[in-house]
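Here the structure comes first, spelled out in structure tokens, and everything after it is commentary.
The complex appears here minus one protein chain, its other protein chains still in place.
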Amino acid sequence: MAFTPRIGVYICHCGINISASVDIEAVTAFAASLPAVIIARDYTYMCSDPGQALIKEDIEQLKLNRVVVASCSPRMHEPTFRAAVASAGLNPYCFEMANIREQCSWVHPGSEATTQKAMDLIASAVAKAAHLQPLITRQVEVSPSALVIGGGIAGLQAALDIAEAGFQVTLVERAEQPGGHAAQLHTTFPYMQPARELLRPLMERVDAHPRIEVMLSAEVEEIKGFVGNFEASVRQSEEMRTVSAGSIVIATGFEVFDAHIKKEFGYGLYPQVITTLDFELLSAQNLQVNGHSPRKVVFIQCVGSRDQSLGNPYCSRVCCMVAARQAKWVRQRLPEAEVTIFYMDVRAFGKGFEEFYDQVRTCGVIYRRGNPSEILRQGEHLLVRAEDTLLGEVVEVEADLVVLALGMVPRQDSAALASLLKLSRSADGFFMEAHPKLRPVDTSVAGVFLAGCCQGPKDIADSISQARGAAAAAMIPLLRGQVQVEAATAYVEEELCAGCGQCAQVCTYGALRLHPVRNVMTVNQVLCQGCGACASACPSGAVTVSHFTFTQTMAQLEVLLNGSNHQRKQELLPTASLMAK
Amino acid sequence: MPDNNHFEPRIVAFLCNWCTYTGADLAGTSRLQYPPNVRIIRTMCSSSVDPVYVLKPLLDGADGVLIGGCHPGDCHYQTGNYKTRRRYVAMQEILRASGFDPRRVWLRWISASEGQKFADTITDMVASLKEMGPNPMQVAWAI
Amino acid sequence: MLQIESRQFATTHNLFACIQCGKCTGGCPMAVKTTLNPRNLIYRLLVAGNGYDLEGREELWDCTTCATCSSRCPKLVNPMEAVIALRGAFVEKGRVHPNVKTALESTFRHGNPLSMPREERVRWASDLSIKPFGEGVEYLFFVGCTPSYDPRVQQVARSLVKLVQHANLDFGFLAEEESCCGSEIRRLGEAGLFEMIVEENQEMLKAMSVDKMFTTSPHCFNAFKNDYPQNGVQVEHYTQLLSRALENGWLKFSGRFEKTVTFHDPCYLGKHNGIYDEPRQVLTGIPGLKLVEMDRSREKSLCCEGGGGRMWLEGSNPGTRLARWRIQEALDTGAQVLATACPFCLLTLEEALKHQNAEDKLRVMDIAEIADQVL
Amino acid sequence: MIGLFPLKDGDALTAVRSFLQTLLSNDVVDALYVPLESAEGQILPALVTDPARLESANPLAPVMLVNGARAISALTQKKAPARLGAVLRSCETRALVELVKLQQASLEDVLLIGVDCPGTYELADYQAIQKEALFALEDALQAAGRGEQLEGPDLRLACQMCTQPIPEQADIHLHIYGEGLAGGLFVEIGEELAEKLGLTPVLDYQVKKRQQVIEQVLGDKQKLREAEISALQARLGSNGSIAQMFAACLRCHNCMTACPICYCKTCLFRTAAFDHPPEHYLNAAYRKGAIRLLGDTLLFHLTRMNHMAASCVSCGMCSSACPVDIPVGLIFSTIGTQVQAAFGYTPGKDLQEPLPLVTFQANEWNEIGEVK
Partner (left out) sequence: MSTYDLPNRLEPAALVIGGGIAGIQAALDIADGGFQVTLVERSASIGGRMAQLDKTFPTLDCSSCILTPKMVDVSRHPNIQLLTYSEVAKVSGQMGDFQVQIRRKPRYVDESKCRGCGLCAEACRLNGRVRGDPLTEFNAGIAKRAAIYVPFPQAVPLIYTVDPEACVYLTRGVCGKTFKCQEACTAGAIDFTQSEQLIEVNVSTIVIATGYDVFDARRKPEFGYGVYPQVITTLEFERLASASGPTAGKIRLNEHQPEKLVFIQCVGSRDLSIDLPNCSRVCCMAVAKQAHLAHDRLPGAEITVLYMDIRAFGKGFEEFYDRVRHEGVLYRRGNPSEIIRRGENLVVRAEDTLLGELVEIEADLVVLAVGMQPRREADGFAQAIKLARGEDGYFLEQHPKLQTVESSLPGVFLAGCCQGPKDIPDTVAHAKAAASAALISLAKMRGEPAILVGIGASYATN
């Protein structure tokens, strides 16, 4: 049976916000005359309870199947009215709004054309309404488990949080032991707490947790599926296992910059030149260099960071405080030792950092502003050559131990993981978050979240807080048990589709794929966000986004350009359309 | 020749839901006044504006078409507006090469907080179209 | 060679707290016209290893100890105190300007740096019936050396006495027994002499059972308040006392002072001790007086260059005295009177005014003098 | 390398035929796409598996019924079912590359055999040449090799103004320009393949001479192209004149059907989206006073332009297909070139280069969308 639209149009006065500059009576009469309009009414506040009641009654009594409200912006009250029509049994997507306040009465008060514009906007909404289709908000069942890739401090924390919330977690770690880079640290600032004290309870809790399975020496080789239902193939030694997960947390961490690259510092050449990472080991052995305690220690900041010549323009965020902590450690253990830190800017930004920096200076560490240019040998000692930019003089500082504060770089295999999950990476090579401000743990792939330094350099506190943020994001679909799918998504009319794939190429979300057998494009409704880039990329109109279809838009254009109904000649209704002057 | 001073240009605008449509709303809530010559059609993203949506108004005699999107880098769908920009470049070339005045089709990045910019854009566009005069397609019948 | 143990010095003076932000030098009134650069000085001390040669650092004598640097330091470093301490290295070796030497010797001998005999200390007050301080007297009026001996500043002391008497406050002074407070001695770097002075004065205050005292000079006020060990004595600058007297109605003005006045904040009142409001309260309490502010007022007041022992020193750039800029700033406000509340300020500003040939446009007066006129 | 395939009977066509036969008989390919000549002299694209049938192959005849890219698309779709050889002109290979990017054809297991193209005639002109025996094919090829054209009808306009007659993408490239065909058929070919076919390298190949001929030919064509384009631009210059140029359009959609790029299964303009209710026509008529029926003609052409202008290879098949002589090819080529220039895109050149409208750079056209 052919569908016949039966449309009700409701025009809001919004107090006098609309009625003061729009001739409501004329507009209502006009609306009533539009094709397929069964009833047109006006009311002081359509959004008020009596206003909504009007609509509900008409749906029931006049058997309306499409509703148009002409009032304020849909961004304001579309959900209100959708809920209203839904409560009267109509699909919420069979509703359309004409924005005659923000776009009309408020911006052209006192213009003769205001009433005409209101009519046009209503005609346009009615034209669209006649072509609206009911849409179903679908839910997808979620597998109540999560996969965490990476067993550093971020991965451990994320796994723990998700498991604590009641879900099964598989933690995949490539190395033989969990703990990541944090396990290599000796102490942590500001309380100079041994790092293992920090890490051990976390590792023990993860280890003992009944809902966490830790897979060591294991790597994820393939990931299929989408939010709620991922399937990962994990290789552990020679065995392959399939892990299903409702959501995935990536916590693959970073790599330490290779100090050999900075030839001018002679790392690997001079035994007295070590890195901040070496320092951690050395300090565990009470900091002996060739069996002697060093007397002149120089730290150099920003090795591998803030360096465009290396292609690492970014700041590694942790080195300032690492060097500060190590410098303080030297001053405490070897009070006779002179400690100098060469820096460009001291980035003591976190909670308690500046205070710690204050402590480090007052315990006698000398901060000299300058990025050293080279290290030379002089007898037993080294000379660090730099401009002290506060003196404006070149200085040569003697050292028997030089510590290079190494930056972080993205993992070399992050490109592979990125392609495995279709993640994007930012210019610095770290994984890209969905939005740098408001979605720092999300990725462009729904159900996949980022924790820790794989997204960019972070200290332990920030890694943990981001890991827990990722855990929150990952546990939400698990807690709900279902994922709601955007209703207004794209669909493909297969008989029109030639499978050219232009739609897939413009899709940010990887929601379109070529069906291997039918040779047409198919839409993954879970991934699709409904932006419509695909629809306009398709020359044959085979891809359409529900609720914003080609037919609907063309119908709107048609009435705006040519008027609604052929009976409406100029002399009958002078305000028929935008075009009909 | 029609009298351009008394000629009221007609503009169809396709505005993205997240930025420009919201910017237009802000112009409304801020009571910024602009000429009533524009009819807005809401789209989710500027990248969903089909070439037909621009061509049909031009051929049916609308004087201008405005596409509004988020500023580059701000797209709610991450990169939609970059694609819009390319499509707009292509369309401008085609319009210019086929003898249409490409100045009838505007692409503007207007954010949700730029109510004033939206109002200014409409004001400027109306003024500019008045200067250009009516779209000749308004009377062309054999198309 | 004037070698100091810089590492020890830096530790003692908390110089390691310095982050080289330059806020001290940026505000230093002397950095504009001399090579004095507190930030750079601190840095050189920090990076010098364990020995620093002060030879040639004559700019240390330029410091006026105005405290702009220390009042603004975000890391609570006190460059001014470091400078004072470094002067000590010069003093120890006797490497000081002859004028300074004279002042130090005179203080040691006569209890004042002005080479004046002790017995002339009370001449200014011979016609004023001031009782000697003794048991049961509420306030000790500590006159100070310059008000006692300098003919111009004596007028201030006289006015002040009239005011306090008018307010019916119970006070007395030490007459010939009064000795220099040592403020400038300390700032000239002669820590040893200063300690002696402190000891003597402390004993005297204790012996006289002084509870409350007020001073003419902010320098004396500051010395007793901040440089002396806590001794339970409540010390006030006279502007505080007068302000309280006005507020409580002890002091009432009957005349009018129909003039536009601008106020120069003395460093030792303002930046050192945060006293900005009381002098203004006294001024605005004077009928007819219209107070206008210079741009640089209160926390931003420009030093007159009279402190830190600079009364006895030319400094390395004597050509452009800060006081002259200050006079110009006062003139720019259109004020007829430049008020201050410090003997040093009064003298340096008045001298600058003469130099500027602007005596027809402006007068320099102490607040006490103005108040005295409207009694 | 450049190899020489000897002219067995002193005839280029025979040489080409036997060369193609070696491809099939040496098992280099399983099937060969190549035009065959019918007994009546018709040149028809064909798929050949029997080497014997190549006796009638004629890829050198200066006529092109369809753009072969369409045929290769049909033969390969996502993947060729067998090893396929395809003898194509430059505009055909370029269109094919575009279709590969559009996932309508595959080059996997496809051996592209390109032929220097001296140009083609409209079918009627070709038939006239044959009927009136204006000149022999062999002579025409010899002349073309020298960069000359024998007297007779004009080439198709698209060929007259073709600036890319040399196939760039071919695995095997048969030379016509340069040395001519007197000494044999010069074949540009990969070494491995040459060995398989028993071709020996030519050591004294005169690259310079060939370059000179090509430069001269291209120079002439470029000049003509510029003249034609500026003449068209002059006609398009004013508002609405494009409507006049398409006024006679029958909406037969032949241009679209002949276009090698237009790959849609069903054109948007043939879907229900453009089935208008009667009111549509009346409303439009009320507004304009009169409208042409049926409408949407210009909308069709302009939309098609938006869809394919970036990929237009200027083969001119649309013009040849137009029953009312609208210079569709010239218009599309002119506009297409401008669009392509805007994106720095050359259709058919590089498989790796993405189609301009499905890719982007964050940092480009930064002035667009901003208020000046």
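Residue numbering begins at 1 within each chain, and the chains themselves are lettered A, B, C and D in the order written.
Methods note: a contact is a pair of C-beta atoms (placed from the backbone, for glycine too) under 8 Å apart; a residue touches a chain by one contact, two chains touch by 3 or more.
Everything numeric in this text was worked out from a predicted model, so none of it was measured.
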Touch partners, limited to displayed chains, of the chain removed from view: A, B, C
Options A:D345, A:E374 or A:E495, residue touching the unrepresented chain: A:D345
Residue in contact with the excluded chain [from A:P5, A:G225, A:P440 or A:G510]: A:P440
Touching residue (missing chain; options A:Q177, A:S217, A:Q288 or A:Q484): A:Q484
Residues belonging to chain C that touch the chain removed from view: 19-28, 31-32, 37, 39-40, 68, 71-76, 295-296, 298-300
For chain B, the residues touching the chain missing from this view: 18-19, 22, 26, 29-30, 70-71, 73-74, 76, 111-117
For chain A, the residues touching the chain missing from this view: 13-17, 44-45, 47-48, 75-76, 79, 82-83, 86-87, 92, 137, 139, 144, 157, 161, 164-167, 188, 190-191, 198, 202, 305-306, 308, 313-315, 317, 345-355, 358, 389-392, 426-428, 430, 433, 435-441, 455-457, 459-462, 464-473, 475-476, 478-484, 486-487, 529
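Everything that follows uses one rule, which is that only the chains that are shown with their structure count from here on.
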Result of counting contacting C-beta pairs for A-C and B-D, higher pair: B-D
Chain centre separation (chain C, chain D; CA means) in Å: 97
Centre-of-Cα separation between chain C and chain B, whole angstrom: 72
Chain B residues counted as touching two or more neighbouring chains: 51-52, 56, 60-61, 79, 83, 87
Chain C, residues touching no fewer than two other chains: none
In the complex, chain A residues that touch chain B: 73-76, 99, 101-104, 106-109, 111, 113-114, 116-117, 120-121, 124, 434, 444, 488, 506, 508, 529-533, 535-537, 545, 548, 550, 553-554, 556-557, 560-562, 578-579, 581
Chain B to chain D touching residues, read off their complex: 51-52, 55-56, 59-61, 69, 71-73, 79, 81-83, 85-91, 93-94, 96-101, 107-109, 117, 120-121, 124, 136-143
Residues on chain D engaged by chain B in the complex (per definition of touch): 233, 236-243, 246-247, 268, 284, 287-292, 295, 297-299, 302-303, 305-307, 309-310, 331, 334-335, 338-339, 342-343, 356-362, 364-366, 368-371
